[in-house]
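Left out: one protein chain. Kept in place: all the others.
Here the chain labels run A, B and C in written order, and each chain numbers its own residues starting at 1.
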Amino acid sequence: MRTLEAFNKLGISLDLALEAHELLRGATKEEIPGVQEDKESYDYAEVTTVTILNDQGAQIMGKPMGTYITIEAPRIRFESKEIMDDISELLGKKLETLLKIPPDSPILVIGLGNWNATPDALGPNVIDATMATRHLFQYAPEVVGEGLRPVCALAPGVLGITGIETAEIIKGVVERVKPSLIIAIDALAAANISRISTTIQLADTGINPGSGLGNKRIGINQESMGVPVIAIGVPTVVHASVIVHEALSNLNEKWSGNVMTATYAQKITPDLSRELSQSIFQPFEGNLVVTPKEIDDLILNVSKIIAAGISQGMHPGINRGNYQQYLQ
Amino acid sequence: MRTLEAFNKLGISLDLALEAHELLRGATKEEIPGVQEDKESYDYAEVTTVTILNDQGAQIMGKPMGTYITIEAPRIRFESKEIMDDISELLGKKLETLLKIPPDSPILVIGLGNWNATPDALGPNVIDATMATRHLFQYAPEVVGEGLRPVCALAPGVLGITGIETAEIIKGVVERVKPSLIIAIDALAAANISRISTTIQLADTGINPGSGLGNKRIGINQESMGVPVIAIGVPTVVHASVIVHEALSNLNEKWSGNVMTATYAQKITPDLSRELSQSIFQPFEGNLVVTPKEIDDLILNVSKIIAAGISQGMHPGINRGNYQQYLQ
Amino acid sequence: MRTLEAFNKLGISLDLALEAHELLRGATKEEIPGVQEDKESYDYAEVTTVTILNDQGAQIMGKPMGTYITIEAPRIRFESKEIMDDISELLGKKLETLLKIPPDSPILVIGLGNWNATPDALGPNVIDATMATRHLFQYAPEVVGEGLRPVCALAPGVLGITGIETAEIIKGVVERVKPSLIIAIDALAAANISRISTTIQLADTGINPGSGLGNKRIGINQESMGVPVIAIGVPTVVHASVIVHEALSNLNEKWSGNVMTATYAQKITPDLSRELSQSIFQPFEGNLVVTPKEIDDLILNVSKIIAAGISQGMHPGINRGNYQQYLQ
Partner (left out) sequence: MRTLEAFNKLGISLDLALEAHELLRGATKEEIPGVQEDKESYDYAEVTTVTILNDQGAQIMGKPMGTYITIEAPRIRFESKEIMDDISELLGKKLETLLKIPPDSPILVIGLGNWNATPDALGPNVIDATMATRHLFQYAPEVVGEGLRPVCALAPGVLGITGIETAEIIKGVVERVKPSLIIAIDALAAANISRISTTIQLADTGINPGSGLGNKRIGINQESMGVPVIAIGVPTVVHASVIVHEALSNLNEKWSGNVMTATYAQKITPDLSRELSQSIFQPFEGNLVVTPKEIDDLILNVSKIIAAGISQGMHPGINRGNYQQYLQ
């Protein structure tokens, strides 16, 4: 019941590679061929790096080959300055490991999502907080400090507002601006409530169709953009149907362990989960999300952490001690 | 399973009298002593008036004696001007039936909720859109048109931001301003997804502890305020635990009807529902809500309808044809 | 003193062709070679069409050849529904006269300006209110009503936030989306306080370097974009140095008419105006604007009028009676 297959039946793609891997490995923690997982511990965070090594791994995971770094930091919800600074610094360092370009190569930061929809506004919020420097190199090189690189930033909006595929807008800008790399920020959906606004995923695979909160139909990745794309995502919601599925999975597990109830556990299937969800979620089918009541605050908080982290990761001269003067 | 008792076990109070009454009557639609229900049909709305006639009804319903008018208008989500105008007009007329004060008596409109939390911002949004006239009577009587009454408006904020019980703030203002009646606007939680932003409840009982999205501990009602209080509420969320409960209730019903599964249906109880919810909803227990992704838009839309409706209900001189010049 | 030359000396370009023409013609209303002016009167508006006919006119006016239609509607500040609808309809009709493309050709609407700076947020606000239809033609043609054309919409941000010249972003998108025409919305600076948020200029010349509130260095016009560009602008500020200049010009005029004071009037020159301005405007030199206190409201109001007007002008099937269901 708690399997990747079940999620597929519910029509929900798992945005976090970590969650997909966990589901695939199951309770027995079996190894998945073509997929490697490494864990590190920090004061306020666990970092899990899932590497999809080959096509076999990609097919099983339903995600492209590449590196997926997940920072889990449950305590960032409490907004302590020290914890926030720690996580930003860690994010910066992890981002650096994925940047395979010279320190003066230009980067385009893209904030995906809809600034008028709270849980989808993560990307635009990060853009608002990130300092663009590219124009300074061009028009006022004398004010550019040591250790900065040219960075430009765009919040292209969503298809429903622009009428243009987001990938088309970005591709057009990429062709004019010619960055060496793109960093794309996006709000994700998680399978687990506890990850909302506390987990950050970096992936060197870019953004692929169907992922994230908005309905992207065209990928934003090396293939479509012609330059490497690093995706940074934070779960801001859990799909409502996941809640139903989780409840039934828990019931299934609870009953499976008992001789008396095991035959009924078998009746609790993904199909049943989908059937029950559909009847409850009319007329919003597929469009319902679960969020904490304080989601507006949580989004602002994690947006600041991301902006601080990518500034430190992109610019050699920005660090934990001075990042605040480079944010807006 | 789908009973008022079950909801109580989950710690969820039903804000809509309509929903409480439905649950109590159950599938067999039995009469509830001390409670009367009347229905009317309109082009774009069904209106249900639940009247709690006596103490017995109040005790069974878990709500004070009084009149609860519910306007269900599923089509207002589509933002047609005509439908919106229809529902505003209907709201105005229903409000008028509850106003037992002379047409020139002053009214205080209170927008409850937190303007920084999207689903809880209904009240403050309505205040932003409503035109205050009380100061005009005082300082510029010559500009006050025919058919207006003195109206003042306040969005007092929430306990977590002000550090003051909302009822205390309002009581303080009431003692200075001495309105003849209070209209209090609040975001509600529903038991049914389809009611989010499509249902409007008017109640002449005011607002009672524990209701609404914010955690009010002191009522805002005739008893505490000394003047009649009409509450106008719109469900903007469904508590996440209701979703789990609904899924299990559906499973329970599905199985109950069948000889083979009926014994297992009995195992699906409110206690089980609570147990499964708690394990899923860590660490946000009690604080998770289900909303449509487009909740920001829906709230703005229904806020305009409420502002237009109460303006028509409060001022004899404002109607469907001219309300727009009295909104802000 | 009240001459185009004087404004040039102050480093202020006049965004409204109407104002430039008025200054050139002076009190004696002399004809300007190569420039034609026509006036029409409506219930709530005066429309002035300034046509720059040839190179001579362009050079004198300091603006490219083309048609500049100005709608002056001082009463739209009062937010009457009827007046707003009148002006939107008029704007739609005037826009139609400038659209020389078939009714099904795609249009790209660009909202210039900074959504985080109130007086510069006109463009992004209009984008927020305008309905994109291009993606519907692509993905859901069955929901597209009669009389709509493909419209897409973009708020590209400003150089200081994106690090990219706005014209570069637009050019990139134009190359992908291939619209037949661009409509660019921008906040302007006026020379006259009374025009703030009450005057709308349409120009078939696009947007040229140095115009508008943001500092655009590259034009957004047929030359740079390869398709016709219609600019729609509304003054939202007056530069503070214009106020000083106006005061001194008034003094100059007052004194010029009198034998006793005329010699002193001669001392009140544009150079003096610039000198006095500079000493007052430290440390914000050039960056100070004059606005009414209620500018936030005025911008929202006129943004709605523009969005309603361009929707009527672009789509044959949208009119005064039904536009509201096509706004967001």
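In this text, contacts are C-beta pairs under 8 Å (C-beta built on N, C-alpha and C of every residue); 3 or more make two chains touch, one makes a residue touch a chain.
This one's a predicted model, so the numbers in the text were calculated from it and none came from an experiment.
S.K.: Given the contact definition stated above, which residue among C:I12, C:I218 or C:L276 touches the chain not shown here?
M.R.: Hidden-chain contact among the options goes to C:L276.
S.K.: Check the options C:I12, C:V227, C:I243 or C:L327 and report the residue that touches the missing chain.
M.R.: Hidden-chain contact among the options goes to C:I243.
S.K.: Kindly state which of the options C:L23, C:V144, C:I295 or C:L327 is in contact with the chain not pictured.
M.R.: If we include the chain that is not displayed, C:I295 is the one touching it.
S.K.: For subunit C, which residues touch the unseen chain?
M.R.: Residue positions of subunit C that touch the missing chain: 74, 116-120, 193-194, 196, 213, 237, 240, 243-244, 246-248, 250-251, 261, 264, 267-268, 272-273, 276-277, 279-284, 287-297.
S.K.: Footprint of the hidden chain on subunit A, which residues?
M.R.: 79-81, 297, 322, 324-325, 328
S.K.: So which bits of subunit B touch the chain we can't see?
M.R.: So the residues of subunit B touching the missing chain come out as 115-116, 127-128, 132-136, 150-157, 159-165, 168-169, 171-177, 328.
We take it that only the chains that are shown with their structure count from here on.
S.K.: Call it same or different for subunit A and subunit B: same when shared residue numbers make up over half of all numbers used at their interface.
M.R.: On the two sides of the subunit B and subunit A interface, the residue numbers are mostly the same, over half being shared.
S.K.: What whole-number Å value describes the gap between the mean CA coordinates of subunit B and subunit C?
M.R.: Each chain's C-alpha centroid was found; their separation is 44 Å.
S.K.: Roughly how far is subunit A from subunit C, centre to centre by C-alpha average, rounded to an integer in Å?
M.R.: About 40 Å, centre to centre.
S.K.: Distance between subunit A and subunit B based on Cα centroids, please, to the nearest Å.
M.R.: Each chain's C-alpha centroid was found; their separation is 36 Å.
S.K.: Which residues belonging to subunit B are in contact with no fewer than two other chains?
M.R.: Subunit B, residues with two or more chain partners: 297.
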